Every structure is written in structure tokens, then in C-alpha cells.
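One protein chain omitted, others in place.
By written order: A and B. Residues from 1 in each chain.
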Amino acid sequence: MAANKTDPAQRPPAIEIRRLTKDYPLPGGRQRVRAVDDLSLRVHPGQVYGLLGPNGSGKSTTLKALLGLLRPTLGDCLLAGVPGSDPAAHRAIGYLPEAPYFPRFLSGRELLRFHAKLAGVPRAGREERIAALLRRVGLAHAADRRVGAYSKGMLQRVGLAQALVADPPILILDEPTAGVDPGGAADIAALILEQKARGRTVLLCSHLLTQIEEICDRVAILHRGRLLAEGALDELLGRCGRQSLVVENLPPEELAAFEDWLAERGGRLHAVERPAARLDRFFLQTLERAERATEASAVGTGGGAR
Amino acid sequence: MRWLVADPQSWTALARAGVMAGVLATAGLALRPIEAPAWAAQIRQQPALEWRSVEGAMGQGLSLGLLGGFRALAADLLWLRANVSWERNDLAGTAAALQLVGAVDPRPVAFWLNGARMIGYDMPYWRIEALGGEAALPATVVGRVHEEQARVAIAHLRKAFVHHPDDPLLHIEIANFLLQKLGDLAGATEHYRRAAQQPTAPFYAARVHAELLRRQGRDRAAYDWLLAVHPTLPPERENPYAMADTVLARIRELEEKLALAPAERYQPGRK
Partner (left out) sequence: MSGEPTGALRFSLRRVGVLAEHAFLEAVRQRVFQFTTLLAAVLVAGSLGLRELDFGGAELKFVADFGQGALVLFGSVLTIVTTVQLLGGELENRTVLPVLARPVRRSEFICGKFLGAWAVVLVFCAVVTALLLAALWLRASTLPAPLPEAPNVRVAALPYAGVLAGGVLQAVKFGLLTAMVLLIGSYAQSNLFAQASSFLVLAVCHLQYLARDAWQAGHGWLERLGGGLIGLVFPNFQLFGGEYLTAGADGAALVLVGRVALYGLVYTAVFLSLAVWSFRRREI
């Protein structure tokens, strides 16, 4: 039976971690700390995969082993079928480290140019691509400012731009929205979804569970180096076959009738709750309203003379 | 040491260090034939360090500079120190610095010459001032101080001959001390002779030697000397400082004084 190439799960995995174990020796040599314990997972092409876990759960160690920055004690990691320790595998990836530090003496544009050259981006069109990326991440106004003068949010944005500079098929993002304001985080989430729409594979670590929930297809939860749970988000959260309806002013007696109506049709009312508005949505909506009002008043005062 | 034995990581680190040392030692061995001539040339240019002379100054941070191959610079800095002490009329400081300079780097002749001049021409006056001034001292004491310092200066210059056996300026400097400070006409004469015989001797060394012979009443010796010198001099029109005509005039004076017959007299150009 031929492989179904349109089904991501049928294609060879973009990222594969096989029984990864990493031990660190403690001073004295007799004891070791196991940072990752027998971890296996697969990320198929076109998926956005979230790696979750508290601090010290082994997420960063897993990413470093994947990138060949450290040697697994056991197991191996493959990127597009090539061992991650082989620099050739890095042709396929763009990486954003956690709390990225970049050379302070370079401007944003110079930083992207450096990474583009390293990645082998052809000279023809290189500068245009860099300029477009800087516009896309909202740093066009600071492109020629030294990175040392960037805020934390700007560092995240330029880090994302350098990860994208070679247009890699696989993105590995470690805490991409750390230190970024909600508006910026929303932009970054939109950018990740753009990459997904283009068929790119994204592996991301984040502490912002609401963000993971919005953009990831599958997640894995790590704790003390062990995989606790892994799977599609809907399956893990038990959302398959369920819908949410938000109604106003439904009296309790009507609610009972509605429940009966559902039962007749094979459905079930699972829970009745008061929906709470999400703060981040409220924040963004408030900002958007304020910006619209500002634009409207500017048009009103300036548009009088025609 | 138990952790070193028990920890495989330590063994790995030790093994790696061993491999590196082995590779470097092999490279060092292989490169010996290439470096050997250069090293031999290097140490030939550096006279042996007189450790006894610098031992007292070791605690002053001199040792590392000397060992590390910075002898020339160390000597330059010591010379600066000597000059600073000289400006302050500090006899002990100047003398100590001059001794160190000579021990650290005996190659520059200028250090020996100028050092001797400080010792022989300046230090007597410092000592006399320290004793109360020339007006307060008997002439014999003043004279003795000058003589003592002149002898110290000559001893200082003699040390330089170990490293500069052919340098005429050292002989000339000794001769001047002998002549001006010690009244040793014979000794000065001999040193001007040695100076004049060196390959890099100034023209005047030969003339002064002849003059000193003449002052000792050794006219014949002066005459024979000038006869040997004059043919080696360039003509006056080529180099007026060689003073060939003046030397010829001296020869004629001596011929008159020695009452030589015309046939015995010097004929320039005839061999």
C-alpha cells in the first residue's frame, strides 16, 4: 500500500526522538542526575508540536540533544532522517534558543545577515529577504540599532527572524514569547500559524499554556525527564465530539427541557458553567478599540478640510 | 585522589590530556631540527647573564623580565633609573643602577661610556659637596676623591672589554681618565695606541697617540708611528678630518727635531 503523502502522519517524521536518555555526572563522579529518561516522540511534517513541562523537566536538554549540542547517554535524535549531531541536519532547521543572547555589537540587520550567510542563503535576494523578515517581526524601525540596545521583546523578535532567515522546513522554538507583551505574543503566534499554513513543522517549548492550546496540534508533557502524556490536543483534553454553546438569559426550567431535547438526539449535556472572558482577549480587544478610536479622531480632526 | 580513580569522566579527561601532551611532544621533537639553528643564533647574541651581580635586585621584579627574554628592555629601564638618580645627585642609587645595567645587558657600549663619565666626572663633585664643599676641604682630599672615582670609572670600563674587546671608544675613555684625572701619561699613551689599532678607530686616536709620545719625550717613537699612519690617511681634500696635511706637518716638525738627513726623511707616496 503506497504511503499517503498528504497525511502528515504517513510521511516520515520531521523530528524523531528515540529512547533519549541523558545523564549528567555530579561532582565526585559517583552520582548522576538523569535529565531525560527514555523519551520517545515523533513530530510529523506540517505539525505544530508543543513540549510542555515545569522548569527542570528536561525540555531544554531534549532540544539540545536534538540539535547535537550535547551527546545523549542513550538513544538518538533525527532531524528529517539525519542524526541531529550531524551539522548537515541543521540545514533543515531554524532555532530560537530560550532567552536568546545575540552579539551586542551587531545591529539587527547585521545579525540576520550573519546568520543568512552561515545558512548559505544565496546573495541574490538576501538583503530583500532580511528586510522583509524585519518588517514581518515588527523591527524595521530598529533594524540598524545595535542588538545590545534591544528590549527583551525585541530580542525575541529578532531571534525569531534569524530562525526564519533561511526559510527552513523545521522550526525549533524555545519559549518564543518569553518576555513579550500580549500583543507581541499574539503576533508571534500568528507567525507560527503562518508557517504551519506553509507546511512548515514547528516544535516549540512554552510555559504559556493558553498559547500552546491555541496553536499546537500535538503536545508532550515532561516531568523530571519523563514523558507523562503525549498526543493530539483534542484527545488529551477530551474535546473530541464536544461543542461549547454560550447562551444568555436561559431560565433553569428551559435548561431542563434543553437537556431532554439533547438526550432524544443522542447527545448529553456535559456541564453548565459560567463562561469567563479571557483576560488576554479582553486586553487585546481593549487595545484594539483604543487604537481604532485614536485613528478615528485623527481622521476626524484632519479630514475636515477637503 | 579517590574521586579521580572512581570517576570515569576524570579518566577520560586524563586520557585526553595525555593524548594532547603526546601529540605536542611529538611535534616539539619533530621541530627541533628546524628551530636549533635559530636558537643557537639567538643565544649567541645574548651574553651570559651575571647572576651574582643582579641577585640583590631580584626581588625588584627584575628576575622575570630577565628570564623572559626582555634583557634589552630591562636594561633600558634601569638606564632610565640611573639617569633619574643622576639628576638627583644620588651616588648610591646611580652606582647601583649602573652596575645592574652592565650586568643585565652589556651589549650597548653607550651605557658603559656614559656610565663611566657619571662615575668619573660627576660623582667626585657629589662626594665633595657631601663632605662640605671644595672650599672647606684640603686640596689633597679633593684630589684624592677625584682620583678614587677615576679608578672606579676605569674599573667599570674594563668590565666592558669582556664583551667589546675591539671597541676603540672604551680605550679612549680610559686614556682620558688616566690623562686628566690620574696624570698617567704613559698609561694614556698605551690606551690611545690600542684604540688606534682597532678597525673602527677614529682618525684622531692615532694623532693623539703620537702627541702623547712626543710629550713623554719619545720623539723617535712618535716619528715612527706617524710614518706608519700617514700613508693610511685619505687626502685632505677627500676627508679634512683625517688631517693628512697636519700629520705631514707633524712629521716634518719631528724630522727637524730629530735632525734627520734629507735622504732619511719621509717621502709621501714612495713605498
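As a convention for this text, a contact is a pair of C-beta atoms (placed from the backbone, for glycine too) under 8 Å apart; a residue touches a chain by one contact, two chains touch by 3 or more.
Because the structure is predicted, anything quoted here is derived from the model rather than measured.
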Where the missing chain makes contact, among the chains that are shown:
A, B
For a quick check of understanding: of A:Ile93, A:Ala178 or A:Leu203, which residue touches the chain that isn't displayed?
A:Ile93
Positions on chain B where the hidden chain makes contact:
16, 20-21, 23-25, 27-29, 31, 34-35, 37-39, 41-42, 44-46, 64, 67-70, 72-73, 76, 79-80, 83, 108-111, 113-114, 168-169, 199-204, 239-241
List every residue of chain A that touches the chain not included in the displayed model.
64, 67-71, 86-88, 90-91, 93, 95-97, 100-103, 105-106, 114-115, 117-122, 129, 159, 162-163, 166-168, 172
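Just so we're on the same page, only the chains that are shown with their structure count from here on.
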Taking each chain's centre as the mean of its CA atoms, chain A sits from chain B at a distance in Å of 80
